[in-house]
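Let's turn to chain A:
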Amino acid sequence: MTRLLDIKDLHVGLPAGGQRKYAVEAANLHLNDNEILCVVGESGSGKSLTARAIMGLLPKPHVHIAKGSVTFQGEDLAAASEARLRDIRGSEISMIFQEPMTALNPVMTIGNQIDEVFRFHEKMPAQERRSRALKLLQDVQLPDPEQALGAYPHQLSGGQRQRAMIAMALALDPKILIADEPTTALDVTTQAQVLRLIKQMQESHGTGVVFITHDFGVVADIADRVAVMQNGLVVETGTTDEVLRRPTHPYTQALMAAVPSLIPRPPRPRAEERVLRVNALTKTYRSGGGLLGGKARVVHAAKQVTLDLTRGETLGIVGESGSGKSTVARCIVRLTDAEAGEILLGDTDLRPLGRAAMRPHRAKIQMVFQDPFASLNPRAKVGRIIAQGPEMYGASSAEARDKALELLKIVGLDDRAYDRFPHEFSGGQRQRIGIARALALEPQILVADEPVSALDVSIQAQILTLLDEIRDRMNLSMIFITHDLRVAAQVCDRIAVMQRGEVVEIGPTAELFANPQHSYTTELLAAVPGKGWFASETKPLTEAS
Partner candidate 1 sequence: MNFKTLLMGATCAVGLALSPLSALAQNAGGNLVYLVQPEPPSLASFLSTSGPIGLVAPKIYDGLFEYDNDLQIVPSLAESYEVSDDGKTITFTLREGVQWHDGAPFTSADVQFTVMEVLKQVHPRGPNSFREVTSIDTPDDYTAVFNLANPAPYMLRALSSYESPMVPKHLLEGTDLRASDLATNPVGTGPFTFVEWRKGQYVRLDRNENYWKPGEPLLERVVGRFIPDASTRTAALENGEVMYGAYGAIPNIDAVRLREQDGFSVTTDGYSMINPMALIEFNTTKPPFDNPAMRRAVSLVMDRQFLIDNIWFGYGKPATSALSSSFDKVGLYKAGLPNYPANGDLEAAIKQLDDAGILPDANGVRANVTLDLIPYGEDWRRAGEYMKQAMKPLGIEVELRYEDVPTWLNRIYAEYDFEMNVNFFYQLPDPVLGVHRHYGTDQIRQGTHFVNASRYSNPELDALLAAGAQEPDPIKRGEIYGEIQTILANDMPVANLFEMEFLTVYNDKLVNHATSALGAYGSFSEASITE
Partner candidate 2 sequence: MESSQRRTRYVLKRLFQAIPIVFAIVVLNFFLLQLAEGDAVDVLAGEAGAATPEYMAELREKFGLDKPLVVQLGVYLKNVVMLDLGYSFRHDMPVSELIFDRFFPTLLLMTSTILLAVGFGIVLGLVAASGLNTWRDTVISIFALITYATPLFWVGLMLIVVFSLNLGWFPTSGMENFAMFYEGWDRVLDIAHHLVLPTITLSLFYLALYTRLMRASMLEQAGQDYVTTARAKGVTERRIVFVHVLRNALLPVVTMAGVQVGALIGGSVIVESVFAWPGLGMLAFEALFARDLNLLLGIFLLSAILVVAVNLIVDIIYSTLDPRIEMA
């Protein structure tokens, strides 16, 4: 076992005048060959900057290594010249990133981008460079390597792009691969494949990998050793087993506790009253076409979708991107017009209603959105955001204000929030504001579209708890859209699995998890990272925190 990398007392300095002086403080880490070190932490923990500091890729000129050393095979990279770093990058240490779409140059072919690595580090004829690039693409299991070589990034799928990135990173057989959240932007099934690929490549080349992630599931699947970071500090390091099973630091413990269990919570009795029935809902998107325009592209976002929802129930809609789960949600709240089917709220079919006819029903179905940053008008004060709903439905401004203040309290914010702007709040707090807005009209049904997927895991748990509380307190029915089966297991009474616009399976959560009927459901369940690591230890969410 060789020590590849030794990080000693690393301080990454932030620009003067900021809240913090260091983004990373006194970090001590090391990496051996043929091992995967996972650096795990929530946003703002400094994990990404640590990774970039190794490569000398900190955003210049304001963020810089203030103190400490990064020793790579006896050489301090923190003190190395830019030219020396350039030699090392790509050949000895290489890196892959979270979003392969933006990390690849959109106007250059994959082949050319791989070619660059060879050109800048080794002298070899063009012919050989090409054949090696081809070999690399074969190694990362791209379906048609020949074609991929001449393809532009946008012509590949997300998973393929990340494979190409990995091929590029491994072109010169580097000693160290730094992977910065490489699977975060991918669907679960793809994520599982890419993780497998990284593991394979690492094993066959004996590479040392620094793997940055926020997802303990991924950590569990891939890591040999783990370093946990919080607010720029490395709070705990150890083998995967030590850290995940016997965390010593309270922060690690809290994080572990917050990871939702894959074991569904106990079923609750289902009410008789059906508040919503969706029958054969169909929505098709067309693009292109028209006059002289050639064939139109047709996407079936929702194909004959049938669902129902009883009072007090939470129905989960689960699927990967493009499955149509969001389309169904948007059709139900009438943000999108479905072209066929029924949306029965009580006895009223909402689908054919015009704007005016829809208006009296609007209040009954409200929505919570995914992105806590995009879902609040940055130019409006929080009080107005919440109070404008009741005002539109006839409440006086005093009543609306009282209502808003009450709701703020319910979602766990204090009165001072009323006169502030959204940007003054953290992501979790904003999501609370979004929930308060949805509740202001006292709806019967809450449609939550990936309400926690943009949040850190500890915040995520709090919001899920909040939603649960509110549902019980207000006797709400909820449609909960998510891609995360762990979350679904803890929130939903029943789950509908969607694939390519169709509901392939629907049933009570526990049954569906225990005995999936459709192969796709099985596939999804199999792909959940970290299976078996947390299930036995963590308690059901409702009792946690």
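A quick word on the picks: all candidates are chains of the complex that A comes from, given by their letters.
A few notes on this one:
In the analysis below, contacts are C-beta pairs under 8 Å (C-beta built on N, C-alpha and C of every residue); 3 or more make two chains touch, one makes a residue touch a chain; residues count from 1.
Fair warning: this is a prediction, and the values are worked out from it, not measured in the lab.
Going through 1 or 2, you find that the chain touching chain A in this complex is 2. By the touch rule above, chain A contacts candidate 2 in their complex via residues 55, 57, 86-91, 94-95, 97, 99, 102-108, 116-117, 120-121, 152, 154-155, 165, 168, 288, 291-294.
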